[in-house]
Structures are given as C-alpha cells and as structure tokens.
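Take a look at the following structure, please.
The complex appears here minus one protein chain, its other protein chains still in place.
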Amino acid sequence: MKDVRIIVTGGTIDKVHDPISEALIFAKDNTSQIPEILSLGRCRFAHLQQIMLKDSQNFTDADRATIVKAVQDAPQTSIVVTHGTVTMGQSARWLAERISGKTVVFTGAMRPYSLSSSDGSFNLGGAVIAAQILPEGVYGVMNGQVFDAAHLHKNTELGRFDI
Amino acid sequence: MKDVRIIVTGGTIDKVHDPISEALIFAKDNTSQIPEILSLGRCRFAHLQQIMLKDSQNFTDADRATIVKAVQDAPQTSIVVTHGTVTMGQSARWLAERISGKTVVFTGAMRPYSLSSSDGSFNLGGAVIAAQILPEGVYGVMNGQVFDAAHLHKNTELGRFDI
Amino acid sequence: MKDVRIIVTGGTIDKVHDPISEALIFAKDNTSQIPEILSLGRCRFAHLQQIMLKDSQNFTDADRATIVKAVQDAPQTSIVVTHGTVTMGQSARWLAERISGKTVVFTGAMRPYSLSSSDGSFNLGGAVIAAQILPEGVYGVMNGQVFDAAHLHKNTELGRFDI
Partner (left out) sequence: MKDVRIIVTGGTIDKVHDPISEALIFAKDNTSQIPEILSLGRCRFAHLQQIMLKDSQNFTDADRATIVKAVQDAPQTSIVVTHGTVTMGQSARWLAERISGKTVVFTGAMRPYSLSSSDGSFNLGGAVIAAQILPEGVYGVMNGQVFDAAHLHKNTELGRFDI
C-alpha cells in the first residue's frame, strides 16, 4: 500500500445532529467523524489531519490556500481531502492549478456519516483506494465514480454528481 | 466512468441475523445485501449479478469455476467479486491463473453489512473504484488497501488482511 | 395487552435528512418514521393514525384541537401521541383540560429516528407500555421517565426533560 494522508475540511460528511438547536452542525468540540469511518473500515494506515470543519458553501480562496499548503507540506504523495459537496468541484479545480507531483482525491457525502444510511463510508473507501492508484492530478471520488477536477460538478438540483 | 459488473458470491458481507435460530445466516429468500450497499452509496451504474450466496470456507473448485465463467462471460472488463474472507485469497489466485484481459477485484467484509458498523460499504466503495482504474489482473481490496492476488491473505488469527 | 392507538403529529422523531437542501425536514412524500420504529420493535398490534407532520414550535391551538378530536374519536382508550419536544408540555396540558376517560401519553425524540443513535425507539417503546398501564390522564414519556402533563417541561437550554 501507499502511504495516504487524509486532510479533513468539513462538509456534510462531518455534520452531526444538535439536540439543542435540532439542526445539523459540526460537533461543538470540533471533532470529526472521519476517524470513526476509518475505524469501522478497519483502515489503520492513513494519516489524518484536520485543518478545519467548514461548510463548503462558505469556503473562500483563503480556505483553499490552506488546503493547498497542507497538500504541499505533506510528506505523502497520495492525498484524500474530505470536503463539502457544494464547492468541491471549485476547490478541486483551484488545487489543480496549484499542485503538482501529488495525487489528490476529493470526497465527501450527500448525507452526514453520523446519520444512518450515509454514503460517507462508501465514498471514503473509494477515495482512499483512488489516492493510491491514480496518477498525479486532482480528482473527485463520489458514489462509485472517479471525476477529474474539470468534470467534478454537483448537480445541486438533483443532489448528485453523476448527471 | 467505466462500466462495472459486480458478481455476488456470498461471504460475511452478506450474512443476516436469523431471530429464530439466533445465528448469522444468508437470507432465507436468497436476497443479497449488496444492492442496499450500492443504493446507500448512491452508486447507480454498476451491473449486479448474484451467482451464489455461500460461505467461502465451503467453496470448491467448482464454485471457483462458476466465478471464472461469470467473469469471462461478462461484457464488462471491470469486475468486482464479493466473496467470503476465509478463502478470498485462494479464489483470487485460482482466477489469476485462468483470466486475462479483465480487471477483477475481490472484496468482502469482516462484519456483516446488515449489522451496524460494518466495513462492507468502505470495502465495496474501494473495490468499485479499483476495478475501474487498476490495470488487468486479479486483486483484493480490503480495508483501504489493494493487494494483488499473490499477496491476498487473511490473517485468521487477527481477523485482518494487512498483517 | 390493551388496544393502543398511536397518533402521529410530527416533531424531531420524524425528521429526515434532505440531501438537496442538506437540512432536516419531514419526508417530501409525507411519510412518517413511526411505522418503521414499530416494525423494528416488532410491535404489531398498535393502530397508527397520522394526522399531521409538523414542527411543534409551529403548533397552534387549531393543531391541538385536531389532536383532541383524534383522541376523542378513537375507539381505543390507550393513546400515544408522537409530538415535537418544544411544545410537548404545552400540548399535553391543553389536552389534559379537554380529555377524560382516556390514557394519553405524549412522546417524541431529541434526535430524529432516521439518524442512527436516536432516542426515538426507547421513548416510543416506553410510551406504548405506559399507555396500556397508566390510569386515565395525560402524560409524557421521555428518556425512561413518566411525567404528568403538569410537569412535562423541556429544558431547551440543556435539551432534556428531566431537569
């Protein structure tokens, strides 16, 4: 296997239910769900790095620059970035212009992992594999498909990436 | 994306709890859990083919020949085979000697998908991606790693593939 | 057992995740989660009646009058009402002034049933039992406790009923 770094930025995959406000929020103690997904997936070798927990619709270029720096600073060449779905494609294209020598795979979920029946495990499982075997470049893995950065688009009306 | 065929053969990933016998069995109506994993993973394009539901410890060479035939008959070149973990490596090596021109990826789970907290979604998500991007050959994808057939071994004492 | 009617009005217990808006909403096809909770609880004898799917913070006296009518019209004397937690106590007290000859038990959840790790099954399991064995009156059952209508108060700051 190749050494993989997983950079956590937030997004739906990391939302949890807040019984006080009754809304979906990021955990108040700032913990991510990704460690539990990896644990259930019995994936023990990935290096986890949580750089923020943020809705991707609120992402700025400064946030994207933070991701670029984390990717560049990583000793690994196989990188997974967990990210909200709304601007995942935009971030992927932003990185594609600024990163070389690495395989970067964006992933996330349509449904929070903390809810039952999430697509988060399936997607992360795919992204971890893709990061190890795809050539250099920036990609998205969602719902069983690999998209290059240029073709990574969420259909916000249908809530899917494949149309 | 590449067209992917998923050939279902059984194994732990497909076990369900029987409240009468209080044991883990295959569903009495012979249905597989794989369609639900794909549905939650929002993976809509894979072609599913259930050829048996069997414990891999009871696999015979006749069963393996049935898998070989299904792989050869498939119009797709990207194939996932869901399979029990006990003899997954043995079946992979058996196929590796008999198949060419296809990418075949074995996967399964340590914990039935029908139980909560299964590794089934994570593994299948990885296998579906691997089948699309790995070169021809026979592989296993378990718990975030790709193994070639020659190195696909379950450590039955520790219940894992990576040691 | 006593014949039990379950009157569904909505509330957090019945919320589901909408992957398009990424919010918790009532199912767009207006279906309730209560039938599935009963099915998993293998509770086969209860009569289900869905009269609305509404956030209890938006409840009006007209909504409460609708509940009163459903309770009065029911042939059963053991009644469970699923209800949002915010105004559960207020509705219970409103009913307590208008209903006699019935045992009415309000219940709901702090966390939607459609998310994993919900308190919905535990609460509904308690309410179904309470409705069969408590004397006439209006009660709430939440988180293992029985409250009479007068003492059914959500601590909205702590997100619990027991303080």
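Going by the order they are written in, the chains are A, B and C; count residues from 1 in each one.
One rule holds in what follows: a contact is a pair of C-beta atoms (placed from the backbone, for glycine too) under 8 Å apart; a residue touches a chain by one contact, two chains touch by 3 or more.
Everything numeric here is computed off the predicted structure, so don't read it as measured data.
A.B. asks: Quick check: which displayed chains does the absent chain contact?
C.D. replies: Over the full assembly, the chain not pictured touches B, C.
A.B. asks: For the chain left out of this view, which of B:M1, B:M52 or B:L115 touches it?
C.D. replies: Checking each option in B:M1, B:M52 or B:L115, the one touching the absent chain turns out to be B:L115.
A.B. asks: Which residue among C:L53, C:A130 or C:L152 touches the omitted chain?
C.D. replies: C:A130
A.B. asks: Since one chain isn't shown, list which residues of chain B touch it in the complete complex.
C.D. replies: Residue positions of chain B that touch the missing chain: 12, 15, 17, 19-20, 22-24, 110-112, 114-117, 156-159.
A.B. asks: Could you please point out the chain C residues that touch the chain left off the display?
C.D. replies: Missing-chain contacts on chain C: residues 1, 4, 37-38, 40-46, 110, 116-119, 121-130, 132-134, 141-146, 160, 162.
Methods note: only the chains that are shown with their structure count from here on.
A.B. asks: Do chain A and chain C face each other with the same patch, meaning over half of the contact numbers show up on both, or with different patches?
C.D. replies: Over half of the interface numbering overlaps between copies: same.
A.B. asks: Between chain A and chain B, what is the gap in Å from one C-alpha centre to the other?
C.D. replies: 25
A.B. asks: Taking each chain's centre as the mean of its CA atoms, how far is chain B from chain C in angstrom?
C.D. replies: Centre-to-centre distance between chain B and chain C: 43 Å.
A.B. asks: Whole-Å distance, chain A centre to chain C centre, using C-alpha means?
C.D. replies: 38
A.B. asks: Scan chain A for residues touching two or more other chains and write them down.
C.D. replies: 110, 116-117
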